[in-house]
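For this view, one protein chain was removed and the others were kept in their places.
Presenting chain A:
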Amino acid sequence: MTQHDLSGPATAAPGPPDPAPPPPGPALHTAAGDKELLSARLVPLRHPGQWASAAALSVLFAMLVNTIVTNRRFQWDVVGDYFVRGSIMHGLELTLWLTAAVMASGYLLGIGVAAMRLSHNPVLRGLAFGFVWLLRSVPPLVQLLFWYELASLYPRLSVGVPFGPEFAHFKTAHLFSGILAAYVGLTLDVAAFSSEIVRGGLLAVDPGQREAARALGMGDGRIFRRIVLPQAMPAIVPASGNLLIGMLKATSIVSVIAVQDLLYSTQLIYTQNFLIMPLLMVATIWYIILTTLLSVGQFYVERYYARGSGRDSRAGRPPARGLWQIARGNLPLFGRTRTDLAGLS
């Protein structure tokens, strides 16, 4: 008669007032009011502050939309006129493929640099460290101009014995067009930053994984590609999404070497007709659309690399919630289910 246990043996259901006969054992202590406690309804904690702030934010959001739509000085009709204009579309196209090319080759290089940085070979390690140090120190704008103006620094390049006779030489003038300078400069920039992102991801992988693969007789290259890199991806993808979206907009610095990307195309138009804000809106809306698409893509990439990370046994499928459920769960006042509350708030 010394235990104070309110839950009772195995029948904690609040409904039936008469529990099943208790199993043999020491009799449980009964306190006054146990019956009421057992039949009481469980009330979850309310969050009135969330509702109030959501309401206030909705009003502010409505005001924002209202002023953007009704302020005539935004000249939305002009925005509409120029939105899919030929020169803008060409700029958009250039921005897209420059970003894609720069990110693809930058990451290829960056993964290599990260692997070098973690290698046992001190020469490779030193080389990778120096590369990252130098490329992260030089502003991308300076880099673009450096490659573009290479001819003024080194008018002639030659092949030969170092400090000895030379076999061949060529002039560097016109070696780098604006677009090639942009590609090379931004690629090296991405390589330096992405190598650090990749290195962080590689370090996050349990060293036991490498060891197990080695014990199975796998070679270093296969261990890296098949075992370590895929497991590093969940740590690499979010930061890389950031870098990609950043680079999408950072490509606009190519305007300094007269490469016509999305932003520069709009600039060329508004320097003639002075419709500055509407044309900047054209570029901004395009950037918003592209960023949105990339964010959605990032969601699916993250979900792909999360395979095997869940404990639910639906044949290894990642958490079954799709993009829409998660987006809706994060909107205030909409579709907040119990599971969303448990997971996200």
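Everything that follows uses one rule, which is that a contact is a pair of C-beta atoms (placed from the backbone, for glycine too) under 8 Å apart; a residue touches a chain by one contact, two chains touch by 3 or more; residues count from 1.
Simple rule for what comes next: contacts and distances are computed from a predicted model.
Peer 1: When one chain of this assembly is omitted, its UniProt record names it as which of these: "Purine nucleosidase", "NADH-quinone oxidoreductase subunit E", "Amino acid ABC transporter ATP-binding protein" or "Circadian clock protein KaiB"?
Peer 2: Per the UniProt record, the undisplayed chain of the complex is "Amino acid ABC transporter ATP-binding protein".
Peer 1: Which candidate, A:Pro230, A:Gly246 or A:Gly297, sits in contact with the chain we can't see?
Peer 2: The one listed residue touching the chain not shown is A:Pro230.
Peer 1: In the complete assembly, which of A:His47, A:His169 or A:Arg307 touches the absent chain?
Peer 2: A:Arg307
Peer 1: Which of A:Pro44, A:Pro122 or A:Gly219 sits in contact with the chain that's absent?
Peer 2: The missing chain is touched by A:Gly219.
Peer 1: Which parts of chain A face the unshown chain closely enough to count as touching?
Peer 2: 206, 208-209, 211-220, 222, 226-227, 230-231, 305, 307-313, 315-316
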